[in-house]
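Comments concern the structure below.
Coming up: subunit A.
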Amino acid sequence: MQRSATRRSLRTTAAAIATTALLLGAAGCAPDQAAPGGELVWVIEGGNLANGHMDPHSSQLDVSAYTLRNVYDSLVFLNADGTFEPWLATEWAVSEDQRTYTFQLRQDVTFHDGTRFDAAAAVRNFEHIFAPETASAQAASSLGGERFAGAEATGEFELTLRLKDPFGPLLTNLSTAFVGFISPKVLDSASQDALRAGGPEVTVGTGPFKLTEYVPNQRLVFDRNEAYAWAPASLAQPNSVRLLDRLVVRIVPEESARYGALTSGQAQVATDVSQFTVDQLMAQADQPQSIAVNVSKSPGMPYSAILNWGRDVFADERVRDAFRLGINVEEAVFGVYRTGRQRAWSALSPSTPNAYDASLEGKYGYDPARAEALLDEAGWTERDADGYRVKNGKRLTAEWLSWLPFDDEKRALVNFFIADLKEIGFELRHEAVEGGEYQARYADGNGMILDFDITDWGFASLDADILRNHLHSKGRQNASQVADPALDALLGQAATLSAPEERATIYRQIQQWNAEHVAYVPIVPSTFEVLQIPSGVLGLQYDAYGWPLFHGVQYHGVG
Partner candidate 1 sequence: MIRLQGLTVRARNRVLVDDISVEVAPGECVALIGPSGAGKSLTARSILGLLPEGITAVAQEFTVDGEPVVQPASRVSEGATRHLRGQVISFIPQEAQSALDPLRRVGDEVAEPLRIHGLASRGEARDRAVAALAEVGLDEPALRARQYPEQISGGQRQRAVLASAQIAAPGYLVADEPTTALDPMLRADLIAALRARVEAGLGVLLISHDLATAARIADRVIVLADGRVVETGPIRTVLEAPQHPVTRALAAAATGEPLTGSRNESAPVVLEARDLTLHRTMPDGTTRATVSDVSLAVRAGSTLGIVGASGAGKSSVARLLLALETPTRGEVELAGEPWSRLAERERRGQRHRIQAIAQDPLAVLNPRWTAARSIAEGLPAMPRMQRAAAVDALLTRVGLDASLGQRRPGALSGGQRQRVAIARALAASPQVLIADEPIAALDPPAQDAILRLLAELRDRDGLALVMISHDIAALRRIADDLLVLDQGRVVAAGPAEAVVAAADPVTRALLQVAH
Partner candidate 2 sequence: MTRTTAQRVGSRFLRPGALWRALGRRISAAALVLWGAASLAFLVLAAVPGDPVDIMLGPHSTASPEARADIRERWGLNLPLWQQYLLALWRPLTGDFGISYQQQRPVTAILAEQLPHTLLLAVVAMALAIAIAVGAAAFTRRGIFRSIVQLLEPVAVAAPTFWLALTLASVFSYGLGWFPAIGGNPVQQLVLPAIALAVPLAGTLGQLLRDGLDEADRQPFAETARARGLGTVGLVWRHTLRHAASGTVTMAGTLFGWLLGGAVLVESVFARPGLGRVALDAIMGRDLQVVMALVLFAGVVFVIITLVVDALVAFLDPRTRRGGDRA
């Protein structure tokens, strides 16, 4: 690619100039390439991490999970192929009625502040997850929410979890950082606010790194936990290998700055980078010294347009169908992501383990004629001066509400949809507002407001049970306001079953239901990209979400 060639020639001249800058006595700390095993810099966008999301038990943000994974361990580790590995729990047994789980805990684990990890410490953590002031936004519901009956130390190193009803995804969710273990001494002494604000004294876990410095909105500094000897088997490295001493996570909101940091050697790993930058890198993957990209397809719900049935526009199924057929998702996704990604066809991403229904691919694609017919059928026959359809004086308009930050790719997709719908006389208006304002128009103290016709999101989840949150009549995230008893039954049944094939057949029916009734229109499967300088970073691994794991990383500081 032409651009990077000039970049490289520039870099050599830049190096020359940089040295002269040093000669000019520009006071500077040593360049960031430290001795082998030394320091590695990871640049991230940071989102709302600094806004009280440093407590995994209360936060629902991905950024909390993949940064704090370095400090907090989980009971079990989920491999890429869906099997579970011992971690803090050496072994575990599930009762006949799927309601009782007993774990045998390792006996050699200590927290960073020296306190011992035992069953009592684990129970203290589960109590904290369900405590009211924690106001847990993800951890509690991932343990089954009201189904969770309680945790009990049935032995000094034996933990027993009880459920009111069977909950299939329990083990999967136990492997996430949201259910990490915080030192009981901290849980007893620190206030919930302090926990959410985070910092070296409160962010204390058992993980491979200790948080030694935290400057909100700027950086987190993790130093190696020398005592760490309980990594899951697939992550462990022979202790002959010199592992990373320090991991510096820098928060850089401006994407071009993150990309610039990587190319100018200031950082070794970068995440939250746009698809366009990824395409650039993929194109020059062959040249040496280039940057490696690890793109993992996120399981769970793809990025979709959520249609709100509660408001008049989309109450009529024909209008919902017309909306779906009236937007050329395939061409739009190609325009934005080029070869990088295919459009999503179903309510679940293809990478969702034992749940995805491939038969939906190709169905309900772009069909403007059919869409126009449906709209005429639904009574939107007259047209006003601007060419939009009108029914008894009211124009056919849908309000699409998103929350900031709203990246360039999503804006382009929405622009294409606006243009497509205009062709069939359907007006689409889009607005992206601040997180606080979005929340105010989404829900208030006593329930959903949903002041919009369409909103948009995608939720990564290792288990298809995420759909229960979104499609069940009592689901916390049911923005479509769907209330179909048959669907509720299917969702409940899938949650209680544990055999993968049985759950898969039920989830296929659920995906067929959505394709038919259009609760939400799948657009493109979410991905998580991690950029790194291959020659500099050895042993970087990824979990099932595609989030980077630094347990076994050696860093050899290439010039």
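Simple rule for what comes next: a residue touches a chain if its C-beta (ideal position, glycine included) is under 8 Å from a C-beta of that chain, and two chains touch if they have at least 3 such contacts; residues count from 1.
With respect to how the candidates were assembled, all candidates are chains of the complex that A comes from, given by their letters.
Being a predicted model, the structure only gives us computed values, none of them experimental.
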(request) Please find, within this complex, the candidate from 1 or 2 that touches subunit A. (result) 2
(request) Show which residues of subunit A lie in contact with candidate 2 when the two form their complex. (result) 7, 10-11, 13-15, 17-18, 21, 26-29, 32, 41, 43, 48, 50-53, 59-61, 132-138, 141, 193-194, 196-197, 215-218, 250, 252-254, 256-261, 263-264, 266-267, 403, 434-440, 442, 444-446, 457, 476-477
